[in-house]
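Every protein chain but one is kept in place in this view of the complex.
Chain lettering (A and B) follows the sequence in which the chains are written, and residue indices restart at 1 in each chain.
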Amino acid sequence: MSGIHFGHNHTPYAPEFRPTAGVCVPFAWLAPEWKLAVMLTLVVVTAVMPLTYWFWHVGAGALLIVLALVGRVALKPLLWRVLWLLPFVAGAALAAAWHGPTGPGWPTVAARGGLCLLIVLIFAAVTPFGALPGVLRRVGVPALLVTTMALMHRYLFVLVDESDRMRRARTCRTFMPRRKFGWRLDAEVIGRLFVRASERAERIYLAMCARGWK
Amino acid sequence: MTPPALAVEKLAYRYPDGTVALREVSFQIAAGECVGLLGPNGSGKSTLLLHLNGILPDKPGASGTVNVQGELITTANLEAIRRQVGLMFQDPDDQLFCATVEEDVAFGPSQLGLAKEVVFERVRQALARMGLTGYERRTPYHLSQGEKRRACLAGVLACEPSILVLDEPTSGLDPRGRREFMALLREVPATKLIATHDLEMVVEMCSRSIILDGGCVVADGPTLDLLDNEELMLAHGLERPHSLHHLRIEEPFFWKPPQQLGK
Partner (left out) sequence: MHIPDGFIDGKTAAATAALSAVGVGLALRQVRRELPPRKIPLLGLAAAFLFAAQMVNFPVAGGTSGHLLGGVLVAALLGPSAAVVVMTTVLIVQCFLFADGGVLALGANIFNMAILGSMSGYAIYRLVGNYLPGIRGRVTAVAFASWCSVVLASIACAGQLAWSGTVAWSVAFPAMTGVHMLIGLGEGAISALVFYAVAKARPELTTNAPAQPARSFVGYGLLVAIGIALFVAPFACPWPDGLEAVAAKLGFEHVAKESMAAPMTNYVMPGVGSVGVATALAGIVGSLVAFVLAVVLSFLIVRKEPTATKTSASA
């Protein structure tokens, strides 16, 4: 659902890249396990393929563009996300450039990194998160880890909303913008967010018990 | 003689930090009754509700007893008790902890160990009763308050409890959501105990009321007698509901046209 606002710090974490989240899923005919398998295969092959086989990289790039168009992935958030991550790829590519001839070289690093980035992002855009815990459970990831992940996703937006509300309430009573103490106040909000999170966790445990959780 | 649906006897509770939440609370609720639990904030209503399905105290029977359908709550029969007593929490976000509505409503039945088809059927029925057919795949985050409350109730009803305990079910709802919820609640045939500040709802739905203040039961009787007693209401952080200012209601579930009365 568009319009989920993550506060005035513009962070590129968007919950879904799709403008109509949760309503229709692209490639719904493909089970999430297969999507995961395809994604992993693409990533592994791209990561180890030397640049001499450039047709692989070009081909993969073209495939990704096609997938994105067919899947009606919202391009702007996707590109923004890529832009956000690009400096890391660029930085390491630069460092690789200094390594000299024994290393893979900066074009390879940049190409591999960028391509793998796109693969994962498009996978994330076409797979609703709700499917992921089930898939991971079937693959054999321990239950505690999967439960933690599911609860994390469930309550992430709730907590972000709470932190937004707290900061908004604080702004209403801040008459002089004190840059110096911005840290302190932000940290207090985060601290109270943790307290609220742990209180909510207690209540969730009670709600689970009330419905017979063992 | 059939045992009462709920029988609380001299229940006391003290929080780990020392605050006394309940002192010698005793009351009984017969099967099929709809009882309102009233009281100011901090009176111990929510704490009392947590005792009714064995969540509190950690060691049942330490101070006071709770009997459900004649059976005493002990550490051994907590599962069976929770099957009979469905508790709906105040904050729907605490209760809707699964990724989708369908999963959440299915949580209770699957914890009961029922077969997949039975669970599926119960989920379908519960959602249909709450008017939420088609909401199966929706995430709780994207629902409105009214829809969340209905999803919570669906999740509790899917376990088919005989006793329904609700903590402030209409708080934060818009008038339409509130009316819809009350209409749905009226159709549930279970014994109901509703902790609420919504006095108008109590007048409309509950034949009997219990007033809790400072951890003690200060009044227990027919709703109209209690709620019409202005002194009693004001003394315990409540007030006489407006519907009783202007109307004389003989039967709580029939509305008569407004009459002038000397009160």
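What we mean here is this: contacts are C-beta pairs under 8 Å (C-beta built on N, C-alpha and C of every residue); 3 or more make two chains touch, one makes a residue touch a chain.
What you see is a predicted model, and the numbers here were worked out from it, not measured in a lab.
Peer 1: Over the full complex, note down every shown chain the hidden chain is touching.
Peer 2: A
Peer 1: Can you tell me which of A:V58, A:L75, A:V139 or A:A187 touches the chain that was removed from the display?
Peer 2: Residue touching the absent chain, from the options given: A:A187.
Peer 1: Go through subunit A and note every residue touching the omitted chain.
Peer 2: Considering the whole complex, subunit A reaches the absent chain at 6-7, 9, 11, 13, 39-40, 43-44, 46-48, 81, 85, 88-89, 92, 95-96, 98-100, 102-104, 108-109, 111-113, 115-117, 120-121, 123-124, 129, 132, 142, 144-145, 147-156, 158-160, 163, 179, 182-184, 186-195, 197-198, 200-202, 204-205, 208.
One rule holds in what follows: only the chains that are shown with their structure count from here on.
Peer 1: Distance-wise, how many Å sit between the C-alpha centres of subunit A and subunit B, to the nearest whole number?
Peer 2: Distance between chain centres, rounded to whole Å: 40 Å.
Peer 1: Please give the residue numbers of subunit B that touch subunit A in the complex, ascending.
Peer 2: Listed in rising order, the residues are 50, 53, 55, 79, 82-83, 86-87, 89, 91, 93-95, 97-100, 107-108, 111-112, 137-142, 155-156, 159.
Peer 1: Would you mind writing out the residues of subunit A in touch with subunit B in their complex?
Peer 2: Counting only subunit A, the residues touching subunit B are 1, 22, 129-130, 133, 150-151, 153-155, 157-158, 200, 203-204, 206-214.
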